[in-house]
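Comments concern the structure below.
In this view, the complex is presented without one of its protein chains, the others remaining in place.
The first chain written gets the first letter, and so on, giving A and B; residue counts start at 1 in each chain.
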Amino acid sequence: MEPILQVKDLTHTYGAGTPFQRSAVEHMSFDVNEGEFLGIIGHTGSGKSTLIQHLNGLLQPTAGEILLRGKNIWAEPKKIREVRFKVGLVFQYPEYQLFEETVYKDIAFGPANQGKTGDELDHAVREAAKLVGIRDDQLEKSPFELSGGQKRRVALAGVLAMEPEVLVLDEPTAGLDPAGRENLMANIRDYHRNKGKTIILVSHSMDEIARNVDRILVLKNAHVLMQGTPAEVFARGEELLSAGLDVPQITRIAMELKRRGVDIDPAVYTVEALERQLLALRKGGAGC
Amino acid sequence: MLKDITLGQYFPGNSIAHRLDPRTKILLVTLYIIALFSAKGWMGYAVMAVTLAACVKVSHVGLRALVRGLKPLVFIIAFTGILNMFFTPDTHYLWEWGILRVSVKGIENALFMVIRIMLLVMGTFLMTYTTSPIRLTDGLESLLNPLKKIHVPVHELAMMMAIALRFIPTLIEETDKIMSAQKARGADFDSGNIFQKAKALVPILVPLFISAFRRADELATAMECRCYHGGEGRTKLHVLKYQRRDYVALAGGAVILALVVVLRRLGA
């Protein structure tokens, strides 16, 4: 099947021709498959933010191209808004962009810009609110009366209401407490499972990425350092650590066990999987 | 991009222009402005242009950065130029159409006006480029200190100005972010008539104001935590002290003002 998004040899240079010239993205190439949950990880300054703003055409490539279903998104620059409805981008701390009098109106901003009206608009708004767990009686409230976590849900609903084919989330759980983080990620996983839509999750947290995604893209210094399934990526744990990136704590325990001579696959990244491996070892050991 | 606007942004450095006492620089800019408005005729403006060029040279601030500072003002400059060109009364006109009349004097006036504004803006920006806002407000506070006697809240005004300057880059960055976020939701800032465009600003302005209030609130708390209690009993890291170079610079400024005034007399 053709990938839904293709990034081809993308380069983006800020301040070209000035002494401050700097490439935030250099020759990046990768595909995003239809329906997959892709994680992007990298330090601040690795080019994550610049990269994702290309996916919906907020930034224009200095070189290279972005294909959405095989079509260059900049083929017709006048129609770039269409791309923004198809690739929904939720920025970091999205609650700071809320502006309407009511939650309902704020969620309706995107779909109304899209040209939805009447029942179609109403349906889009209510459906999106439901997806993120905003109750009907909260829709007529002012968004500014809500708690921080709820504001963030409203902002997320504002993008979901455009019914994008690809949802890009930049650090959706930043600043939330553990329960808030887990609740929001559960909502996002449900959305992925029920709608089957493609999701790209950008995060600083290896643990969060490891727990949620099908495939990982690791960025470093404006380049793609690795890509693969979590097991493939974490199998290169030493390499990640020496690149100054983190690995999930469970992987670190497994790596340390391996170093101590325990016969274990260090590419494990969930508590359950490591537990299973250790139990299998004990049984094997007992049999000797 | 909004980030490219350099309105009065400080460029750290260590040139003589950077090291001058901020009070000296404020006084020099005042002299410079007086001179600029006294200048008449090509010679006068030439002296001012050379003065500015020399200051730019010793400041190590690139001319390009100064010119870029003019960008947001292009409209005002052009407007003033056009106004002068078409509406200067004279006895003889090169071209007439209704109330629009172009004369030699009009063209000359327009040119002088444009040059004057450009020199004015670049001169002032040279000061803000080479003086950190804190030093600038320190300088202002110190120069205006006598006004405290007539109950002008000099310290408070200086502090407010320093904080406003501190938050300009932060708020510009924030505006950029909010604009991108609303564009991602399909907001359209480029098409439509003036009314529609103004309406399109609401999704930017509301979050921006809310964020500015939140920041102000948090900053006030942070300042209290760091024992801020007004200007009373406050000391300074950098105490302002006139050096030899300040006296030299001020003398130079005075000479140039005198020169421009003399040229004006001679020209008249």
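The working rule: contacts are C-beta pairs under 8 Å (C-beta built on N, C-alpha and C of every residue); 3 or more make two chains touch, one makes a residue touch a chain.
In the analysis below, contacts and distances are computed from a predicted model.
With the options "Fumarate reductase iron-sulfur subunit", "Molybdopterin-dependent oxidoreductase", "Energy-coupling factor transporter ATPase" or "Flavodoxin-like protein" in hand, the undepicted chain maps to the protein name "Energy-coupling factor transporter ATPase" (source: UniProt). Across B:147, B:198 or B:219, the residue that sits in touch with the chain not pictured is B:219. Check B:170, B:191 or B:243 against the missing chain and you find that the one touching it is B:170. Residues of chain A that touch the chain left out of view are 43-45, 147-149, 174-180, 182, 204-205, 207, 244, 246, 248-250, 252-253, 256-257, 259-262, 271, 274-275, 278-279, 281-282, 285-286. Those residues of chain B that touch the chain absent from the view are 10, 12, 132-134, 162-163, 165-166, 169-170, 173, 214-215, 218-219, 221-229, 233-239.
Please note the rule applied: only the chains that are shown with their structure count from here on.
Chain A and chain B have Cα centroids separated by 43 Å. If you check the complex, the residues on chain B that touch chain A are 174, 177-178, 180-188, 202-203, 206-207, 210-211. Per the touch definition, chain A reaches chain B in the complex via residues 53, 56, 58, 81, 84-85, 88-91, 94, 96-99, 109-110, 113-114, 144, 158-159, 162.
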